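Excluded from the complex is one protein chain; the other protein chains are retained at their positions.
Note that the chains are named A and B in the order they appear, and that numbering of residues resets to 1 at the start of each chain.
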Amino acid sequence: MTPQLLEARVDKFIFRVMPGYLYSEAGVWAATDETQQIVRLGLSDYRQQSSGDVAFFNAPATGRRVSQGDELASIETVKVDLEVPSPLTGEIVAANEALEDTPELINQDPYGRGWLVELRPDQWPPAGLLDAAQYLTVMTAQAEAEAAA
Amino acid sequence: MTGQPVENAPIKTVVVPCSGIGKTYGTVTREAAYIVVEELAPETTRIVPLSLLVLGDEDAQAAVRGVPVITLDGCKLACATVNVGEAGGHVAREFTVLDCYRRNKQCKPQGIAELNEGGLALARALAEEVMQAAGELMEADGS
Partner (left out) sequence: MPSLPQRKVGIVACSGEEMAEGTVTRLAALKVLEDLRPAETVTICLPLFLAGGEGDRAFAKFYPTIAVDGCEKRCAARATELYSNKPAASLLVDDIIAARGLARPQGMRRLSADAAPLIDALADEIAAEVDRLMDARWSRSEGVVLEAEADAKPAVNSAACACGSGVPVTTVEIDGRAIQIMALEPIMEMAYAQKPGFFGETGFREPPAQLMNTVRLYNTIPDDQEAVYAEAVQTAWQAYCAEKESTRG
């Protein structure tokens, strides 16, 4: 069953947040299964919408270690070249191969088929991430500030 | 409508750009459509405005029925393709600016009211793809 997404409306935009995931303020989500061995990472709905239609996804090399805040991968849209900061420390074990041919999955299904990278975390859950309700509040404030700018 | 045919040269293809006004991609679709109907094939192509199709204008609906329609969309919501389908038109080919940009990465479009050089180059590249598709459609039709 698909979980009920949280949502916020800002102007004409509707931004959704997946419950059960953790989020960085930069709009990168992290989710793991029960084993907590591998964490899947992706962009939040707000981050993908505000970045625009993704033209290219630049995948990282697997086996590389990243620290929290390091560049995890990058995407290119007409609006921005976005370096995606890693929300946690660990080793990259996989990148989403589907994005090579269809990077628009990041826009179409940001919490599902549009995931970016899988990583083996040093620690789970990591410190400093937000739950869905907290991120909804932060994200709404970010969206409203952007709309007012 | 624009690109009216000269006498004895009936319209073979209708071009419908997405008509979006808030993004660069929408401007690229419109520019590409104008390049096709004003420069490259004024005798055999015409634009049908999407706003008329949205409203259900009978003339506009009639214009997209019975001839192949090439749609040019600016984003994944595919307004042009969806609205032509809703109007009972036959979408023979669909183009999106994003795909065209992926094939022409050097043409990064910017600007909405006025496109930058990259945007104009991308619009021309898209127009040429449309022309090729229109030619293929005419060949298939035996014209």
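Criterion: a residue touches a chain if its C-beta (ideal position, glycine included) is under 8 Å from a C-beta of that chain, and two chains touch if they have at least 3 such contacts.
Please read these numbers as outputs of a predicted model, since none were measured by experiment.
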Candidates B:T45, B:Q61 or B:N83 - the one touching the absent chain: B:N83
Those residues of chain B which, in the complete complex, touch the missing chain: 1-2, 17-22, 30-31, 33-35, 38, 47-55, 57, 77-80, 82-83, 86, 112-113
For chain A, residues in touch with the removed chain: 4, 6-14, 133, 136-137, 140-141, 144-145, 147-149
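Simple rule for what comes next: only the chains that are shown with their structure count from here on.
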Rounded Å distance, chain A centre to chain B centre (Cα mean): 34
In the complex, chain B residues that touch chain A: 23-25, 75-76, 98, 101-102, 105, 108-110
Complex interface listing, chain A residues touching chain B: 52-53, 55-56, 78, 104, 107-108
